[in-house]
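As you look at this complex, bear in mind that one protein chain is not there, while each of the others sits in place.
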Amino acid sequence: MELSKDTLTKIDEVIGRYPEKRSATLMVIHLVQDEQGCITDEAVEWIAEKLELQPVNIYEVVTFYPMIRREPWGKTHVRVCRTLPCALRGSYKTCRTLEEKLGVKEGHVSEDGEFSIEFMECLADCGKGPVVIVDEKTYEDVQGEAAEKFAEQVKNGTLAKDRNFTSYEDGLAKPRKKTVASKKKGARRK
Amino acid sequence: MAVAKEKRIILKYADAKGYSNDLPCYLEHGGYDMLKKAVKSKPEDICEEVLKSGVRGRGGAGFPTGMKWKFLDRKSGKPIYLICNADESEPGTFKDRQIIYKDPHQLIEGMMISAYAIQAKQAFIYIRAEFFEGARILDRAIAEAKAKKLCGDNVLGSGYSCDIVVHRGAGAYICGEETGLIESLEGKRPNPRIKPPYFPAVLGVYQCPTIVNNVETLCNVKHILEMGGDAFSKLGIPNNTGTRIWCVSGQVQNPGYFEFECGALTLGEMIYDVCGGLNPGRSLKAVIPGGSSAKVLRSDERFTGTLKDGTEFDWGVTDIPLDFDGPMAAGSMSGSGGIIVMDDSVDIVEAMANINAFYAHESCGQCTPCREGSLWMRKISTRMCSGGAREEDPDLLVSVANQIEGRTICAFGEAAAWPTQSFVAKFKDEFIAKANQPAPDDDAEGPARLRLI
Partner (left out) sequence: MSGNGKVDMVSIILNGEEVEVPAGINLIEAAEIHGREIPHYCYHPKLTVAGNCRMCLVEMGMPMRDRGTGEPVLDADGNQKIGWIPKPIIGCGTNVSPGMHVNTDSPLAKDSREGIMEFLLVNHPLDCPICDQAGECRLQEFAMDYGRGYSRFVERKNVKPKRTRLGPRVTLDDERCILCSRCIRFCQEVTKDDVLGFVDRGSYSTLTCFPGKELSNNYSLNTVDICPVGALTSSDFRFKMRVWFLKESPSICTESSAGANTLVESREGQIYRITPRRNDAVNDTWMTDSGRELFKQVRFESRLTTHQSDGAEVTLDGAVARSVELLSKDKIAIVGSCNSSVEEQYLLRKLADQTKAKTHLPGHFGDDDGLLLSADRSPNLRGALATGMVKKYPSDNLKPLALQLGKGAVKTLLVVNEDLFSLGITKEQIKKAKIIYVGTHENETSKVADVVLPGLTVFEKSGTFINRNFRLQKFFQAVPGPAGLVPDFLVLNRIAAELSGEVAESFGLESLWNEIGKLRVSCLKGIAFREIPSDGLALDPGQLADLPYVEGPSLNFAPAKVKKKAKAKPKAANT
């Protein structure tokens, strides 16, 4: 099985962090899935050999977790939270909106492999629900009319640049540029 | 009487303008001063401060942290491990996210102090995989800390070494259960272990003594060291010390997260004053005070009894104080601090069906009652919401839930059973009425037509 040098280096490094090789299972699976999009039977055997385990040990772990895939999602994967707090703010309607706009049912990949939608359980941002994760970025308050516009942006691939929707991650404060002068020793701000 | 103001200790800087999650910013705000103090103190002294502070776990169980550290088996000769439970998955909770994304170094400092106090050999942060950027932020923060010898080998020249490893989950709520987390960290299916004999403080990860603490709890350790255990114990009220971050979601005007001293305000003040009340034209129907595992409170309920300190109480839902013991006295729990508010537009049966679907999906499947019972309850609730409800269903639901509670390996059984028991008990009329309702029409519009399942 072919893996990029970068991934292989990362895998070796991550295995070294744990006292026992088996602990690295999930992290290695993530690294392989990040590169290949899913975990195939071949990948399971490769990982088992790498960690000195039996294939069934890896197989058990791979099939337990919903975020580890046996087949890849679409190029753009949309995750919508379905648990109560977001549902109370209309996440099911948001999901239906996305289904209509992207032309794919929840839990499936579109025919052309471009889009897929998945219901997730609580994404831990309930105060700003409904929460939708697109390509690892967490978008908040995706409801009603905003959901319509949001779905359009996802379809056109312009979501990342759209200023109406700033993901939680992009909304974090950026570090100030460090200049030698601005770093005063012992400076405190209460 | 004016409503109490927030007392931001943990979240002091998280949302401050320009406060970023890198090390220079943290250092500018007095970061790692407490770690410097810690490595000059004796580990047992730090443990004593934590015990004196009376701080209770903020992950959901509310177990006194100092006592948990006392249970640690320090005599076995096996290495000790510290695990930070950053698998925040309890529906309604979103406080640990704020700490991880906006102020990760506070967590790292708290962890290093705690690791030093319990003399841990290595520490892990088990973070849920849905926090994609969170894991990267933590990795960066740990690398920054290591570069300045605030973490890793020979911390601050003290001779104490402890590395922190960020370990990602992959979308399972059961990994928030401490022994499930330990199994997942060991690379196996996250099936919780039977206790006895596998108490983490004795036989934890790799069968070595382990302490598993929540993100917020570990951050508190830093502040306990700063102000001293005694001073910390004076915040809040007796037996409910310190501050807590409450997360309000659902049908309020201004949902969000707020840090208050324990007992500083009531549930009503939180909903109506801090969060701006319900949506226009709506009235309160139900509140879940502590994440979806907690029992639901009906808006017109009254709670009477005697508290642990002997005082009598007679509360409506809005009078319940927001601390550990208050919601428990009202027959529920404060759990992870996730308050979910439901107004009168909500179909209660659908709300419960949504929660049952969550538990059925997240059950690990190891033990019989939770595995079969949670799925059975989900099947009954979904059938009830699609027009197949019968009058005997609510009693059946309660009976099934009673057969799960107390019979399982871990507390997931209770977590799955309590919502059903409380929803049916307190809203029986709606459940019975469901038997005479036709299946809802998915396409019907209207402000009240809110589908939850």
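Per-chain residue numbering starts at 1, and chain names A and B are given in the order in which the chains are listed.
In the analysis below, contacts are C-beta pairs under 8 Å (C-beta built on N, C-alpha and C of every residue); 3 or more make two chains touch, one makes a residue touch a chain.
None of these values were measured; they are calculated from a predicted model.
Across A:Met1, A:Val56 or A:Ala160, the residue that sits in touch with the chain not pictured is A:Val56.
Check B:Thr318, B:Gln403 or B:Gln437 against the missing chain and you find that the one touching it is B:Gln403.
Residues of chain A that touch the chain left out of view are 41, 44-45, 54-57, 59-60, 63-64. Interface residues of chain B facing the missing partner chain: 172, 189, 191, 194, 196-197, 360-369, 371-376, 379-380, 383, 396, 399, 402-404, 406-409.
Following the convention adopted for this analysis, only the chains that are shown with their structure count from here on.
Separating the CA-averaged centres of chain A and chain B is a span of 22 Å. Residues 17-22, 24-25, 28-30, 79, 88-94, 96-97, 101-102, 122, 128-133, 163, 165, 167-173, 184-190, 206, 247-251, 255-257, 288, 292, 338, 340, 342, 346, 351, 354-355, 357-358, 361-362, 364, 450-453 of chain B touch chain A in their complex. Contact residues on chain A toward chain B in their complex (touch as defined above): 17-20, 22-27, 29-30, 51, 53, 57, 60-61, 64-68, 79, 82-85, 87-90, 92-93, 120-129, 133, 136-137, 168-169, 172-176, 178, 183, 187-189.
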